[in-house]
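Of the protein chains in this complex, one is absent; all others appear in place.
Here is chain A:
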C-alpha cells in the first residue's frame, strides 16, 4: 500500500493544480465546506467526504496542506491515545505518522500499557506528501486555494435550536458565494493572530503566511456575537544541524522495532535500521542570564501577566523555576533535512539574543539559526458555546475545530477535526448529530472538557484527565471505536471495519479459550515452573486469572496448552493487557454507566434559566445561563452547581417534556452508544 502512495501522488498532482482557482470550480454548492488545511481541517474534510458528503476544502496555500508548523513529531503520552482513536475512526494522522515517521518509540513503557504513549519523530516532507495525496485521492473531496472573507448566514431553521444558519462562504477575491449546508472552521492561530519576536509584532498566524481571517473574525464576533478569548503559543528557532556538536549531547535511540500508530499497518515505512536518533541536552546558568537580560526586549513575555500554569517558553521556564537545569531535545526534522528542532527552547526574544542563548548550551556553542523562534497571540472562540458535536450552539451548520477552540497540539486538533467533519457531514446529509462519551474515548474526554468547562489556557491532553484511563487504552481503541464508527457514524470504511470485527472475534474466542483452561494453583506451578502465585493450593485458577500475574505471559500458557491456545499467538500482547486491566475495568463499570446515563440526558439549548419556574438560586441560574450545559452530565460538573438544583432542573425538563427533536435524536444516539458502542466495557446490569 505504501509503495503505491508515491505513484498516486504524482498521478494526482495534475488534478490538484487544476483545482487551484475559484473559477475552476465545477460546482458552486457543496454539502460541507472546510476552511483551513491544518491537522483539524484535513481530518474534517476527509471525514465529511468519507461519510458521503460533497466536500470542499479551502486553504490559503495548497502546498502547506498537512504542514507540521511546529514540532516534527506526533503522539506521546495522552496524545498517542488520541492518534490511535483518530485512526480507529479511519482518520489520516495515524497512517500519515507511519508513513512519515523516522524515529518511533513507545513512551512510558515501564508504567503500564494503559499509559503507553506511542510517539514518532516525523519527516516533514513525507508527512505533507502523505496527507496531500490522501486528500487528493479521496472521492467527493475538492481542494481549493483561496482566502475566506465572509461567512454567509441566514435565518435559522425554526425546527432546530439556534439564532442563525450558515449557508456558505464568500472568498476574498470577491467572486460569487460558494454555498453549503455546513461549514467547518479550522483557522488555527489565524483569528486576529499577531506574531511576536523581540519588540516587533506583526499581524499573522504563522510565519511566512499572509495574515487573513479579518473578515471571518468580524463575522464570528460581530454578526454571530460569539465570545472570544486570547491565547498565546510559540515555536523555537530551527538550528542548522551541521553547526551542532552532537558529541556533547546524549544520544536517544528509537525503539528497535517501530510500532505503527495505525491499526491497519503491521510495519512502518521507515525500516528499523533507517531510523534517526534524537539527542538530549540541558540548559545552563548562562541561559538563565540571557533570559533575564533580555526580558525588557521581549514583548511576548512582558505581556505574560496571566500566563498558563505550565511553561510554554524557555523564558517562562527559567523565570518560574530558576536555578534548575531544563531539558532540551534535539530532534531531526526529516531524513534529508539539514535542520534540528530544539524541543523545549520555544522563545520570543530578539534573534541576536536567541543566538546568544543557544550558544550558552555546550552542544550548541557554535549553533547557527536558520529561522528564529517567535510567539503568536490569537483569538479563540470560548468552546462552551459549542455542542458536543462541535457545532456553534447559536448557528446551525457552523462547526469549529482545533486551535480556534482553545486547544494546543496536532493530535487534539486532528481529533476535533475528525469529529467536527463527521457532524458537519451528518448535518448536511440530514442525519442527527452525534456525541462521543467520555467513558468511551479520549476524544470524548477532550470535547466534553472543552464544551463543558471551557479553557483558560491552551488545552492539552493528559492521561490524568480521563477518569477511565485503564479502559481508554491505546491497545483497544479499535474495539472501542471502529465498529461504532462504521455501524452508526459512517466514517469508517468497510475494509477497516472487517479487520476490527475479526480482531474482536479473535480476542473474544481467545479469552474464552483462556477461561476454559482451569487448574489448581499447585498444578499450575507444576506446569509453568517456579512462579509465585498468592492463592492457596486448592484454589482453581483459569488461564485468564493466571495471565494477570506479572511473571506469566501468554506464550507460557500457550506452551502449556498448545492445542487450545496456540491459534491465538497473534493476540498475545493484547490478551496480556486485557487480563491485567479487566478486573479493574469491571469495578469501574458502575461509575461509567452513571456518567453515560447523564450524558444521554440533554438539556434544551434554548432553556430560559433566568425565569425557569423552579426553586433555583440566582447564583445557580446565572451559572446555567452563562454556560448553558448540553447535558445533565455537563451540568453536574459545573462548579457551583448543587445536587438539589440538578434535581429541580431534571424534574422540570421531564415534566414539561420540552425536549425538541434535536435533543431526542441525541438521546437516541446516546442510548445506542450504550449498546453497540460499548464493546469492551464490562456491562454489568444494574440490579437494584
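Convention: a contact is a pair of C-beta atoms (placed from the backbone, for glycine too) under 8 Å apart; a residue touches a chain by one contact, two chains touch by 3 or more; residues count from 1.
Everything that follows uses one rule, which is that contacts and distances are computed from a predicted model.
*Asks:* What name does the UniProt record list for the absent chain among "Outer dynein arm-docking complex subunit 2 isoform X5", "FAD-dependent oxidoreductase domain containing 2", "5-taurinomethyluridine-[tRNA] synthase subunit GTPB3, mitochondrial" or "AP-3 complex subunit delta-1"?
*Replies:* Spelling it out: the chain absent from the display is recorded in UniProt as "5-taurinomethyluridine-[tRNA] synthase subunit GTPB3, mitochondrial".
*Asks:* Looking at the whole complex, which of A:176, A:324 or A:626 touches the chain that is not displayed?
*Replies:* Spelled out, the listed residue whose C-beta touches the missing chain is A:324.
*Asks:* Touch as defined at the start, partner being the missing chain; which of A:479, A:558 or A:603 qualifies?
*Replies:* A:479
*Asks:* So which bits of chain A touch the chain we can't see?
*Replies:* 76-78, 107-108, 110-115, 117, 233-234, 309-313, 317, 320-321, 324-327, 329, 343-344, 346, 408, 460, 462-465, 467, 469-470, 479, 504, 507-508, 511, 515, 550, 578, 580-582, 584-586, 590, 593-594, 597-598, 600-601, 614-620, 632, 636, 642-648, 650-651, 654, 671, 674-676, 678-688
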